[in-house]
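Complex shown without one protein chain; remaining protein chains in place.
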Amino acid sequence: MKAKIKVTLKTGVLDPQGKAIEGALGHLGFDGVGEVRQGKYFEVELAETDHAKAKEQVKAMCEKLIANTVIENYDIELA
Amino acid sequence: MKAKIKVTLKTGVLDPQGKAIEGALGHLGFDGVGEVRQGKYFEVELAETDHAKAKEQVKAMCEKLIANTVIENYDIELA
Amino acid sequence: MKSAVVVFPGINRERDMMLALETVTGSKPVSVWHTETELPKVDLVVVPGGFSYGDYLRCGAIAARSPIMQDIRAKALKGLKVLGVCNGFQIITEAGLLPGVLVRNKDLRFVCRQVKLKVENNQTFFTNRMQKGAIVSCPVAHGEGNYICDAETLKRLEAENRVVFRYAEGTNPNGALNDIAGIMNESGSVIGMMPHPENMIEPLHGRTDCRPLFESLLAA
Partner (left out) sequence: MTLAHDTKITPDLVKSHGLKPDEYERFVKLLGREPTITELGICSAMWNEHCSYKSSKKWLKTMPTKGARVIQGPGENAGVIDIGDGDAIVFKMESHNHPSFIEPYQGAATGVGGILRDVFTMGARPIAAMNALRFGEPAHPKTRHLVAGVVHGVGGYGNSFGVPTIGGEVNFHARYNGNILVNAMAVGLARADSIFYSKAKGVGLPVVYLGAKTGRDGIHGATMASAEFDDKAEEKRPTVQVGDPFTEKCLLEACLELMASGAVIAIQDMGAAGLTSSAVEMGAKGDLGIELDLDKVPCRETGMTAYEMMLSESQERMLMVLDPSREKEAEAIFHKWGLDFAIVGKTTDTLRFVIKHKGQVMADLPIKQMGDEAPEYDRPWVAPKLQPVLTNAPAPGDLKAAILKIVGSPDMCSRRWVWEQYDSLIGSNTAQIPGGDAGVVRIRGKKAIAVSTDVTPRYVEADPFEGGKQAVAECWRNLTATGADPIAITDNLNFGNPERPEIMGQFVHAIKGLSEACNVLAFPIVSGNVSLYNETNGQGILPTPAIGGIGLIPDVDLMATIAFKNADDVILQVGGHGTHLGQSIYLREVLGKEEGAPPPVDLALEKTNGDFVRGLIRAGHVSAVHDVSDGGLGLAVIEMAMASGLGASLVLLTHEQLFGEDQARYVITASPAQAAAITAAAAKAGVALEQVGTVTAEPTLKIASGPSISVADLRIAHEGWFPAYMSGEL
């Protein structure tokens, strides 16, 4: 099974990267670009075949390592 | 409209961050973890309301700035 | 020898570079702001080190798309000498002036230390005062200096003698392919390197190994 994880900054947390990209898109002439937020994306191959168990396992990975839950949220999709 | 963009490394491109996470998950005692790949994730607010036009615009953003197409692929989702 | 040093927001080694250029070549470089669209008439353009745009998105990515880079690209194709150091190397690579990509150091940490550089090609505008195969000390200071490219490109770089500097004696600080520390384009007009020769040119720096690199500019 493969887990696809999106890690995004919590609302209100400053995102300097997103801001810089927003500025650059403007300079490149893209109109109508509002806020840009940057996050991370992970794909993790799992041996686990049980959906529920895999979800639990990936959740634990996110809490313990993959996301910094002080400032980030995560979202797991299993495929 | 909001564009959600995933940028991932092309197959075969070395991913030291993914490798490090893979190792760390092992140390943390997670079993059955195969390859881990790290990518980036972006959310871009758009003024454009037309789906097709928005897609075109975001594609251009990815080609011109957001992804380095020498080593990265991108995937756009509009919401 | 007239030179220009390009400054983007977030670049921070422009003073070091200007000091080195002035100290060794005897003439003061002009500073060019990134929003300008045309370079002044110079013999050499240097894109210095630093963290242009905070290294956000990818190192050098945002700077590579700024107005001045268009003119640099156009003139480099016509033979204008361009030197990119550290972030400058990342910028000109992102701008397509050199092949490949610089990614995160293998151990994921920023590293500032002295390495040994082997001069692989001494027929360039930045190495002509050096012996081929000479080994010099030079500092590095970067978090993303791990040079990678596809197998085809690597083969060409090596075959065409376009690897200008290689990390010697197991001092590769970042995991770069084939220990590549610096490369040039096909015509030799553009050189990019990760190490900071500008920080090793006077006794205060502990050694002066990199002074001849700058002296090479006078001969070129």
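We just call them A, B and C in the order they show up, numbering each chain from 1.
What we mean here is this: a residue touches a chain if its C-beta (ideal position, glycine included) is under 8 Å from a C-beta of that chain, and two chains touch if they have at least 3 such contacts.
Note that this is a predicted model, so its numbers are computed, not measured.
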{"item": "Visible contact partners (per top-of-document touch definition) of the missing chain", "value": "A, C"}
{"item": "Full-complex contact with the absent chain, from C:L19, C:L39 or C:A134", "value": "C:L19"}
{"item": "Missing-chain contacts mapped onto chain A", "value": "10-16, 19-20, 23, 68, 70-71"}
{"item": "Positions on chain C contacted by the hidden chain, ascending", "value": "9-10, 12-13, 15-16, 19-20, 50-51, 53-56, 109-113, 139, 141, 143, 196, 198-199, 203-205"}
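Keep this in mind: only the chains that are shown with their structure count from here on.
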{"item": "Averaged-CA centre spacing for the pair chain C and chain A, given as whole angstrom", "value": "34"}
{"item": "For chain B paired with chain C, centre-to-centre distance based on mean C-alpha positions, whole Å", "value": "29"}
{"item": "Rounded Å distance, chain A centre to chain B centre (Cα mean)", "value": "9"}
{"item": "Numbers and ranges of chain C residues touching at least 2 other chains", "value": "57, 62, 65"}
{"item": "Chain A: positions in contact with at least two other chains", "value": "21, 24, 28, 38"}
{"item": "Chain C residues within the chain B interface of the complex", "value": "57-58, 61-62, 65, 94, 100-101, 103-108, 146, 148, 175"}
{"item": "Residue numbers on chain A that touch chain C, as the complex places them", "value": "16-17, 20-21, 24, 27-28, 38"}
{"item": "Chain A residues touching chain B - in the complex, by the definition given at the top", "value": "6-8, 18, 21, 24-25, 28, 30-48, 57, 60-61, 64-66"}
